[in-house]
Structures are given as C-alpha cells and as structure tokens.
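Only one protein chain is missing; all other protein chains are in place.
All chains are identified by letter, namely A, B and C, in their written order; residue positions are counted from 1 within each chain.
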C-alpha cells in the first residue's frame, strides 16, 4: 500500500521493491518511452550491457559455515567517509526525466539510506540545490570535462563549496556511444542542464543534445594534476577498464579508480565490467580505493564486486527507476532492498564485515 | 489406474512415475499455489537451483562393456545401516503442506522402499509419531539449532529415544534465503511445528514463520562437540560447500559431511552442489561418510554423485510431490522409479555394486 | 515427381532428400506415432542423443586450397570389401515398422548405393531373405547375444551361409535404456522377429517386447573367442565408448571396434559418440578397423568422423525414414544425398581420397 506525499517536487511514496530488475518495467510507463529508451539502452547491439549482468553468474561464491557470524555489519568507510553500506548512486544525467525532484530526490534518498551519492555534470539540478538537501551526507561530483576551462573552474568551485568528497572525472565518454533506441525514437535529451544554466555563458538554452560537443575530446593524463591543483579535491578516474590505464592514472595523481564501462552505453564489445575488475585490482594493489559499477542487480553482485577488488559499488539505472516510482522514498527503498540482500548474502557466506567480504575467495574464470 | 486407500491420514494411492521431473506439475494443483511456491522455489533468481540439476550434464559417464555384469546390486551400507539403495529422503519442513500424513507418510514410504529417511526440526509431525511408523527403519534427525538449549535438549532426547542413527546439524541456514515467490504470494509457512508443540514453551501457537527467529544464528565449530556429548549420537554437518569447512568440521568432531546448498534456497550465486563435491570428497578422504543432495532428478544423477564421492544421495522435493500425489505409496513409487533408473544405469556403465560405481571415473570439469 | 512402384513389398518411389534431418517429420505420419516414437526416441532426457549431433559443431574442419583436387574419390575398402562410399546402414530392429519390405528394402537400397549393410538380430526379415536380395553386396550381421547357445549357433550358421563379412556383437545393450516415449505411448515393439521364428523354439509368437529378456546380460571378453571360433567370422564389438574397452576387446580377439552409444538410446549421460572417438582411435592405433555411428546427419559429419579415426560411418534412423518414404529407392536416395554432400566436402577441404580425409587435421576440444 503506497502512501502519497508531495513535499519534495512531485509524488513521494514508499514502493515495494521485489528486486531491482523488476523496476524497469514498472518505471517505463511513468518515465515515458523516449526518456525510458535513453535511460535503459546500451550502445550498438547491447552486448556489453547484457554481459555486465550475466557475467556475475561466472563468479561463484563459496558459502562458509560454522564461523560464528551473527548480524553482519555492512558499514564501511570510503575516502574517510562512514557509510551504512558500500553503495553509491552512480552518476546519471538528467534525473528530472525520471522524477520532478531529479538529483535532489536522489540525494535525499541516498542520504536517508546512508550511502554515497554522485551527481553528474549533466544533472537536472545545480550542485548547490543538491548539496542543500544532502546537508552533510556524502557526495561526489562527476565531471564531463568541458572545453571551456572557465566553466570547468565554475563547476569545481561549486563542487568544493558544496563540500564534495571527490571529483569523478569521466574518461570513457569523449564522444557518445551509438545508441540506436534514440535514433529509433527520434529522441534527443531534453530539459535544462542546471549546472550549465548556473554558469552565464550568454548562450541561452544550450540543450543536453549538444552536450558532448561542449565536452573536451582530447583528454590526457596531465588533466588529473590540473583538476586536482585547482579543486584541491581528490580526483577519481571513471571508465577504467584496463590495468595499464589504472596504473597510469595512479602514477599521474589519481586518488581513486572507477572501474566501469558506462553501463554498456559506450563501446559495445568491451568485456563485462566485473570481468575487468580482478586484473585492475591487482594492478592498483590497494594504493587507492576502487569504485565499481556495471550491471549490479543483486546484493550478491555487490559481494562479488567487493570480493574481486571493489571498495564501493555503484548502481545506476535502478535508482533512477526507484526515483521515478517513489521520489526520494523510492530511492531509499531500492537502497534498502539491496542492503537487505547484502545482509543475507553476508550471513550466508560467513562474512561478519565488509573486510571479510573483501577477503572472500570466489570461483571465477576472470583473471 | 490408481487404487484409493485412506488408511494413513489421507488418500494413499499408487502413482505412475514417468520420471521425477514430471511430478512438480502434477503436484502443484494438489498442494496449492502458495504452498507449492514455498516448496518449489529457490532464492533470488533461482540460478543456483537451476544449476544444481543442469550441472549434472557436465559430468559424463563412460559406459564400460563386456565386464560380466548381471543383475546389479544397489544395496549399500551407511553408518552401519543396510539400505536397499543409496538414497535418502532429504529433510524438508512441514510436509503436511503436501499431504495430511506429512512426515509419517514420508517415513512409511521410505521404509517400504528400504531407503534412509531424515526428519526436519520443522516437521509437521513429532519425532515420536514418525519414529512409530518407521519402526526400526533407518532414520536421522535434522536439527535447526534452537536458541533455547533446553529445547535443543528436548529434541535430542526425542531423537535418541526414537533411535535416530545420527543428528544432521544444518549449518547453512542461520537466516533464510531471499525467496521471492513467498513475497509475491504473500505466503507465510503455516501450520503447527509438531516438535515445537511437544516442548511446552508456554508460547501457544508459535507459527513456522517465526522459526528462523527461534534458531541460533551464531553457529560455530564448538557446537559439534556439545551436541555429540549430549546426544551421544553421530553429528553430521549439512550445508558444507567447501573443502575447508569439511576439514574443519571433521577436525571438530563431525561424524559425517552433508554436501548441499539447501536445494538452491539459500545463497543464490553458490556453485551447483555437484560442482563442489569432488574437492570436498578429496579433502574428506574417506575419514567420514558423505551425504550429497542438490538437483537429483535421475538415476544417472545418483550414479554421478556416488562416482564423485558421495556415499548417500538425498532427494528432496520429488519425494514431497510423490507424497502429495499418493501418500506413502507415492513416496515409495518415487523411490522405486529412482531404483529402476539406478539399476539400468549400473548395468549400462558396467557396475555390479555401489562400490563399483564409486570407483567409476567420469569426465568432468569439476575439480 | 515421385514414380510409384510396387514390386518389392510395398510402394517404392524416388524421394527428394533435401537433407537427412528433414526426413523425420516427413516419415512420422507414414510410420505412425507409436512406431515413430520407438524409432526416434533416446533414453531418459535424450541428452546424449541430442549431443550426438550437436557435438559435431565442436569439430571444425580447415578447408585447404590450391592443392590440385578434382573429382574426389570417396570409394574405400573395409575389411577387404570395396565400397562406393564409407557408409553403413547401422543395424536397426524391426524395419517393417517403417516399410513392408523391412530389411530387404534396406539391403536392396544399400546395394544399389554401393554401401555396407548391417542386419539386426531383431530384424523383421530372416538373414536368408535379406541375403537373397543382397546377392553378393557387402553385408554384416549384428548379434544380440541370446541366452540360448543353440539359437546363437543357428544365427551364426545363417549369417555365415549368407556370406556375412563379419559378426557385430552389440555389447552396450545387456538391458534396455529407459525410453519414456514408449511408456507415454504405451508402445511395445510389435511384429514378428523373423530370425527367431526361423529357429523352432516351440514358443510360438515370442514378441519383440520380450527380446532383451531372451538376451544374455552377463557378457564378457571370453565371448569374443567363442563366437569367432564357432562362426569363423571376424567379430566386431559394438558399443565401445572407452579406450580401455577397445584395447581389452582387441586383446581378446576382436577384429573390429564399433564406436557407438546406440544412438543415445541406452545410457543417457554418456558423452556424444564423436567425443569418444579420438581417444579410442589412438588406443586402437590401426590394429583393427573402426566403425563409428552417432548423430550423423551430414556429409561433413562423415568427414569429421573419418578425420577423427573412423574407417566406416554408420547412419541409422535416416535410412529407416528413407525406407518408410520410398522403400529401397528411398534408402538409395538418402545414401546418394550423403554421397553428394561428402563429395562437396571433400573437394572443399582439399581431399582427393578417403585416405586424405583420414589424414586431415580438425580443430576440436575432444582428445
């Protein structure tokens, strides 16, 4: 039974979350076909996107018994911040597509669930608006590197002022993947980009469709130092899929590695994200923390990612679907379902703490 | 043509058993949707449950010929007990969900078929009631460890008095797996837990739904000695999925190892049970006997489990379906179909005895 | 355009054979449901039967070019007999189920196609009847070992008199596989067993259903010498699936090895026949010739079997379907389609002769 509230930009209700994978079909009519296509799609044939989830089946956990585990504790620390669960709302553009509250609802839900939130450059709300509702809750800012350095400075200033814990520089999207559903639906990302409007470019109404054009294509390793020096914030590189790039980024000053293939929306034909994690974790060798996202639908997926080397696990589309269905309460409900599944999986694998999960050995063909 | 009898708590009839896998669809309308959901389901996505059966296809038997085999003999001994076949009715809770005779029918059918029976703590009938019909037939008692030591003592006393051959301590269920069909069906295990009612807690009508709450979560290796010392019965640990836990349990006093993933109802993402057997058998190295269950649907599955290291092979849901369809006769019919298939498979693989089966080499990727 | 003839026990017509796999659906209504079930089915879940054919996909041929091949020659010699193609009509029981001419039609079609024919003990026609139509064409007799040695002597006498080139002793069927379609269809093999009626047992009308009961279960290696000594014919052992049994049979006097899993009708859970061939061929090491059958549907399958070690390749059900559809002409049409496909595959792999095919290297995971 859903209780309606309307206090935060649109309907806010508790939703029943049977599991994360069931949310897409429920959210689709709420979101609308073009917008849903944009959120849900992968690139080309969607092969990498599908593999992201199915590849978890190739990681088998071995349940341990009689180890005195009771009431597992999934609290963890990430970059000095205490979290109730090793979860992150992965940065997604334009969340007002899903719900009028957009990133504000996402931030509020994440805060209530005690998990980390990341806001996209292409968010529908300004950093300041989102930071206001976060009110001290852990928060990171994702940066699509603009061509315009002054605009970049504006964004970094806003992020620092909003007390962001880190800047996540997305390195895998110097151009958009080929996404056929948008072509079929004649869909162009609509709506204002709040962070762009906050910065007075004089260009009124630069739509989201032109956004990648505004972004810098020729990214290189020197950028890490430049961003760190200006922002005085840790720089995390998102879109790392090889040990070579992880090592290079760390040596160039990266404070964290974010393993991701952008939810299968960029290069189709890349391996499943979880498949790339073990080699990267080995190369990183705990020098910096690792964030992981890619196809996570279950508490067991979270455990598998942690066991293979992640410190924080991002979930993207399901939080947007939760937002669409219940506003910030829906976001919290999604997080709570995951936390519930994580709790069961920790107890059944014999893990008392997240550190235990990270020491667990899994059977897998990924190296 | 079914002949109706009604002598043992409900209809007792001979049923035709084409094969074990065909029973679920026939039993579903007899059992009812919520109850059938509870019996048939696995946890999360049901991946481990499905793998339990399909993984048998990755074990290939190599038929041997011209070895003078005739009328194979599937009799075997388990823990000093003679059995007509190396089969066990794996412990399942609340069998009155399937048939009014519950565990009494199960015990009677097992006895008539000459196989081993195991009764769950959460049985619908008391140990004494079941023992009465077993009347000397081989019988084991499965223990969900209660928080209340006095209640545990009561159960162990009852089991010893009923002449149980061993106590099977379930170690893999310190909390319930996430089973979505129960959520979808709004199903809560109903009906009395006979063994709980026999023990006067003063709490009238403690339903089965709250049972795991009554069970101890923090199990450890020291418990094995404690149970053995009090009961003076062999303690078998159920839910072993790793060589490490098998070794630890034996060193802590376990008299048997029960390899199982609880029919895929606990941790989804665990390997198929048959996949875990060879490494465990190697670690056990015949120090104690091994029981196996997980997805067995065919006589050939029984042979494969024996060849990979099992001494006794448990079958769960199919016996409950047989019970639902024919009472104790249905249980016997299911056992007889399996025995018939085992006989054919022994003859065709060139095995005269169960010891021959256990020496057979199979082709498999499991190590 | 089919031309009807009726000269040989029933309609004899030319049939179009698009490919072998298309014949089953066409033959089913001609044969009738129970009989078709009996011919087409495998045992248990039909897993081994399906693998027999699909496993050919795991053998890849590497086409060679510019090797001066022209008009490939698929003639070959088997046990001193010249054949137009390395093909055998694998022994199948009761071919009057398919067509009134039964084994007579099969023998006539095989003769016209210039390939080897094998007749089952449980044939619908006597050895003498079939031999009459073969009239010097190559012919082997398949023996289900009877319990009654006198009856066995009768059969061997008949076979020798009919000028059989060899006796094929079936070793894999000391009891029948579990075939569910017969249970579902309430089907029992009907019709007379001609070879049984020729031998005056005094038991009138012993039906085929009881045949395995008449057969000896306890076969051993000594039987090879006994049969060879009495018949003075080469003894080929059918149903070999391991190198160990191949070696043992040769050392016990076998003149040929017949690799087969009985078309997947006996032990379900055995490997695909083609999967077992390389190891057996290595063990046999050309000491005796090798016959292979199991799932052959294509000329490329024949080449793959030859490349992995076979000298003669049996095809079973498709010949019975051809017989059902066109009498002996249908049998010849099936053989000719295979010969056509073999011709194409030889040319395209750069093989001028069958010896070239046998030297071809394939990519395969089978060892």
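Operating definition for what follows: a residue touches a chain if its C-beta (ideal position, glycine included) is under 8 Å from a C-beta of that chain, and two chains touch if they have at least 3 such contacts.
What you see is a predicted model; the values in this text were computed from it and never measured.
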item	value
Missing chain: touched chains present in the view	A, C
Touch with the omitted chain, as defined above, among A:95, A:261 or A:329	A:261
Contact residue for the chain not shown (choose from A:135, A:175, A:229 or A:355)	A:175
Candidate in contact with the missing chain, chosen from C:25, C:62, C:184 or C:355	C:62
Residue ranges of subunit C at the interface with the undisplayed chain	18-19, 56-57, 59-71, 298-300, 303-304, 340-341, 344-345, 347-349, 363
Residues of subunit A (touch criterion as defined above) contacting the omitted chain	44-45, 47, 171-172, 174-178, 180, 183-184, 217-221, 223-224, 237, 239-242, 244-245, 248-249, 252, 261, 266-271, 275-276
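Everything below uses one rule, namely that only the chains that are shown with their structure count from here on.
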item	value
Touch-based graph of the chains, sorted into line, ring, star, complete or other	line
Superposing rotation of subunit B relative to subunit C, computed on C-alpha atoms, to nearest 5°	90
Interchain centroid distance [CA atoms averaged], subunit A/subunit C, Å	61
Rounded Å distance, subunit A centre to subunit B centre (Cα mean)	43
